[in-house]
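Note that this complex is displayed minus one protein chain, with the remaining chains in position.
Up next, chain A:
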Amino acid sequence: MSVSRLSPSVSRPHEEQASPAVQSRIGIRDVTLSYGALQIIGGISLDIAPGETVSIIGPSGCGKTTLLRMLAGLARPTTGEIVLDGQPVSGPSRSVAIVFQDYGKALLPWRTAAGNVSLALEARGCPARERPEIIRDLLAKIGLSRHADKYPSEMSGGMQQRLQIARCLAQEPKVLLMDEPFGALDAMTRQALQDEVLALTAATGATMVFVTHDLEEAIYLGDRIVCLQPNPGRIGRIVDVRLPKPRDQLLTREDPEFLRLRRDLYDLIKDDHQ
C-alpha cells in the first residue's frame, strides 16, 4: 500500500525534549488508517510529553476523532503504531480515559451520579468500602457534591459532562482524551469547564489530548496545537502556545499572543476549507 506522507515526521520543537522517544508519554509513529480503499489517516507522527496538553484542530473529516479513538485503543492503525510509555497500544487501557462529546449516551441512565463514578472504581477493582470517599472527593472536585444522588436525566448538559469527566478521573488515567467535550454546551458553562479541566490536569499531572473545532478553546487549553488537514488526515502544522499559566479567561484571551495565534490558526483553517 502506498502511503502518502505529505507531512514530515514532526519532532518536538521544545529544546528540553531532546530525546522524545524516551521521554514521551504518547508516541504516534507513522500511523495510517484505512477503511478498504478509503484512507482516513495518512501518516501521522507525533510525540506528546508527560503532563502536556495538546489541542487538535482541523476541519471536519480530517480524522480528529479517529486519531483520538486510536489513542484510546478503540481503533487500530492500519500501519504504524501508537506507544504509551514505550509500550505499543493494542487495545483500550484504564490508564487512558476518554471523554466523549455525547455525554448523554456515555453515562449509564440507570445509575445516579455517584453510581456512574463508581463504575470506573468497580472496573479497576477498588474495594467497596473505599469507594464512597473517593466518589465524594471526585464529585466535590468537579462541583457535583450536591447532585450525587441524581440520575443523569435529572441533570443539565454541563452537569452530565462534568460527571463524565469525574468518571474518567476515577480511572486515575495518565492520559485524558477529550473528544470535543464542550461542543454542545453554552459559552459560560464551556468556559467554566475549561478552567476546571486545566486545574485538574495541573493537579494530577495528566497528559491531555483535546480535540476541538473551537480555535480559541484550542489556544486557551493547549501547550501545543496540532492542525490536521483532511483527505487523508495528516498534520498540517504544529503551533507552540507560549502563553503564561495558569490561564485566565479574560487576561489570556486579551493577550496579544493569543490574538496572534487566533489569527494564524484562522487563516490556516480557512485555507484548508478553500
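In the analysis below, contacts are C-beta pairs under 8 Å (C-beta built on N, C-alpha and C of every residue); 3 or more make two chains touch, one makes a residue touch a chain; residues count from 1.
In the analysis below, contacts and distances are computed from a predicted model.
In the listed set "Alpha-D-ribose 1-methylphosphonate 5-phosphate C-P lyase", "Pitrilysin family protein", "Phosphoribosylformylglycinamidine synthase subunit PurL" or "ABC transporter permease", the entry agreeing with the UniProt name of the missing subunit chain is "ABC transporter permease". Among A:123, A:140 or A:259, only A:123 touches the chain left out of the display.
Of the candidate positions A:24, A:171 or A:252, contact with the hidden chain is made by A:171.
Of the listed positions A:26, A:67 or A:97, the one in contact with the omitted chain in the full complex is A:97. Mapped onto chain A, contacts with the missing chain fall at residues 72-74, 91-94, 96-98, 100, 102, 105-106, 108-111, 119-120, 122-124, 151, 153, 171.
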